[in-house]
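Every protein chain but one is kept in place in this view of the complex.
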Amino acid sequence: MKHRILPVLALAAVGAVALSSCGAGTRTENENATTVSCDYTAPEGSTTVNVLAYNSSAIDPFTDTMVSSCSTDSVTLKHDPIDFGGQVTKTTATLAGDTGTYDIIETYGFVIPGFAEEGKLVPLNDLYDKYAADYGLDEISESMREGMSYDGELYALPMQAQMYVMAYRTDVFDDLGLEVPTTFDEMISAAEEIKQAGVMDYPIALPWLATSDVTTSYQAAMNSLGTDFVTADGAVTLDTPEAKQALEAMVALTPYMDPQVTTFDQPKVQQQMFNGTAAMSIMFSGRMVDLTMESNSKLFDSIGFAPAPKVTAGAEYSYNRLSIDGWSIPFNTKLDHDMLFVMMASAVSEDASEASVPAAYPAREGMVTEENSPYGAAANESMATAMPPIVSPIQATVTNEIRPILVQVLGGNISVDEGLAQMQAASERVAG
Amino acid sequence: MSLTATELSTRAIVTGGSSKRRSRSRRRPPVVTGILLAILCVVVLSPFIWMTLSVTKPTDVAFSNPPVLWGYEPTFQAFVDLWETTYFADYLVNTLVVAVVSTIVALIIGIPAAYALSRFPSYVSALLLVLALIFRALPRFAVVLPMYDISRAMGIYDTTFALAIALVAINQPFTIWLLRNFFAEIPKELDEAAMIDGCTRIGMLRKVMIPLMGPGILTAGIFVFLFAFQEYLTALVLTDTSSKTVPVFIATQLGQTLPMLQQAGAASMLLTIPVFVIAFVAQKYLVAGLSDGAVKG
Partner (left out) sequence: MKAREFWILFFPSLLVMGALLVLPLVRTVQWSLEQVRYGTPGTFVGFDNFAAALTDVRFGKAVMFTVAVTVVTTVILLVFGYIVANGINRITTSRPLVLGIMLVSYVLPNLVGAVAYSWLFDDNFGGVVNRLIGFFGGTQVLWFTDQVPNAILVTANTVWHMLPFAMLIILAGLQGVPEELKEAARIDGANTFQTHLNVIIPTIRGVLGFVTLITIMDVLRMFDNLIPLSPQAQAIGNESIMMYVYSVAFADGAQQLGLGSAINVLTIILILIMLIPFIRGIFKEAKAER
């Protein structure tokens, strides 16, 4: 027996090593990625650049462009596939100590103030000025660059914007003669009709994952009513009438959503649309193009897109969050910052950005239109109605504190008023 | 009453019954029992059956609800994508390297230790058993979190070396205890006889004991290999990008979109198949190790 097992294991090991040298990590099959020029001075010897970025059809084009354009014989860009939750955990871990694992990390507008305040990201103003001309960085929309700045300093190079877009079943709506909803009330009445007609039990699907996305949804609801969790000065505003109204609006949706909706991250909401178990969903635009792909679902040609609705008819803004995704350099990387910046810049260059449409909504002016993207019109309209963000370094901390309480309210375990009181108290504790 | 391993033959357990029993056993085959066991086997395998189905379906029907059980064309695209677009080959190599290195090192340092302990008085063996139990029962984080800290300070964080050594240490008490029980079955007189012929203690160990201990060493080796192969918690803490193992990779894919979830499932199936092979081929040794532990305890 001994004689049989060891050779088999050895053979397997050799086979795996041989196969690993062919094809590992080459993702040139992404039709939304391309190869661009990436001119940097490579250090002596062989170097590995570790890139941290989650997988989604909107982020992958930029990651894949970076990996395929900037890899050379002596410089390897390594990008491990990872889901969004994993990226959040790894970001915290790598920024925690004096040495980290990653050299380029994907960041988004929401976390920039917190990280910048703590000095965890390399300020990019000087590097930007140096390389802007070569990579056409000035065409990146200025408001997006501001969205990734803090205290006058740029901390991330924007690659794309994401905003809430509604995806709905055109065939179901047409059959029942329904209008596309523009408010939460209209969503509820459409859902009611779909339910009565016996088409679906839970026509609405939203990403309310209890360990992350649910607070984004609450924040979007409050933004629709013109407020946020905190003010720019750091005062907690969860005791306002708008906070209550937003929370009640969310609770009103729960009868029309799957009872386990708090297990839904965005991929699971996509799954609801793929399976035809939901007729309306509101997610970030980066998840929209998957819904139109024939390889993903038989319903791919029955999906329509609309701008994000408002919480009430009289609300000033839409139920929406404008999130800007970008590339940052962590403070504790040992590699040359110039080289890393050039890699990031190549990934957001004009060619790369054009190639990423319609999978992504690049951060450059006017790239996405009704013609070149199935959800382009909806995305542009959504963006126009999003509330300008309120920036405060304690937002991320407050969000983490209130999340468990929010989940309890949505699960019906505590009342709205009780939940709001608890959230206000918990936030004030960490706001200091 | 406690039973010693000499009264049991693992062959008996695996093939069924001693000769005594066979002559007097019932002639009619146990049909009801057989049927119930068959149902149990299907239930036990059902997660793997379902996963195999899911990862060989085209993406648009893979996770559809209600589930689609026929009428599609099976495909291995998920496996191809897994192999070509992720570093799965690297993860697999890491997992195997860690398992193999752990096993070899554990046996190299465990065999002499177990032998030495087996030649010591029996109250020491009871003490050893107690210590082995205690170390096995410890919450692993109590050991692994300091290892994380130390490995980062020493610069060996995220290496297969660090992970392998950590697993050697964690599994060492069990390894020594298991080997010691096997050694204890070999009579001490054999030692004396070999040494009278002029062998040193270590020479005798090499030339006489280890060949005799073949099955025992193989059993211990298989167990250490399995423990290292199955490890998730330690790998989660001690690896990052360079030495990631397959279970850690699978855990990072749970929140991905559809095609990548299929790839995670494909990765799971690729691990399951060798496990099936091991379960059948090494059955005898697994049974020996498990039962030996029970009856010597």
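By letter and in written order, the chains are A and B; residue numbering begins at 1 in each of them.
The working rule: contacts are C-beta pairs under 8 Å (C-beta built on N, C-alpha and C of every residue); 3 or more make two chains touch, one makes a residue touch a chain.
These numbers come from a predicted model, not from an experiment.
For the chain that is not shown, the touched chains among those present are A, B, taking the whole complex.
Among A:Ser37, A:Thr72 or A:Thr92, the one in contact with the hidden chain is A:Thr92.
One of B:Pro30, B:Pro74 or B:Gly214 touches the chain omitted from the figure, and that residue is B:Pro30.
Listed here are the chain A residues that touch the chain not shown: 89, 92-93, 96-98, 210-211, 258-260, 262-263, 268, 271-272, 275, 277, 400, 404, 407-408, 411.
In the full complex, chain B makes contact with the omitted chain through residues 1-3, 7-8, 12-18, 20-21, 24, 29-30, 33-34, 36-37, 40-41, 44-48, 50-51, 54, 63-67, 108-110, 112-113, 115-117, 119-120, 122-123, 125-126, 129-130, 133-150, 152-153, 165-166, 168-170, 172-173, 176, 201-202, 205, 226, 229-233, 237, 246-247, 250-251, 254, 264-265, 268, 271-272, 275-276, 278-280, 283, 286-287, 290-291, 293-295, 297.
Assume only the chains that are shown with their structure count from here on.
Here the spacing of chain A and chain B, counted between their Cα centres, is 40 Å.
Chain contact summary for the complex, chain A toward chain B: residues 1-2, 4-5, 9, 12-13, 16-17, 19-20, 23-27, 29, 50, 55-57, 78, 80-86, 90, 97, 99, 101-102, 265, 267, 270-271, 274-275, 277, 287, 290, 294-298. Taken in their complex, chain B has these residues touching chain A: 58-61, 63-65, 83-90, 92-93, 96-97, 100, 152, 158, 214, 218, 240-241, 244, 249, 252-261, 274, 281-282, 284-285.
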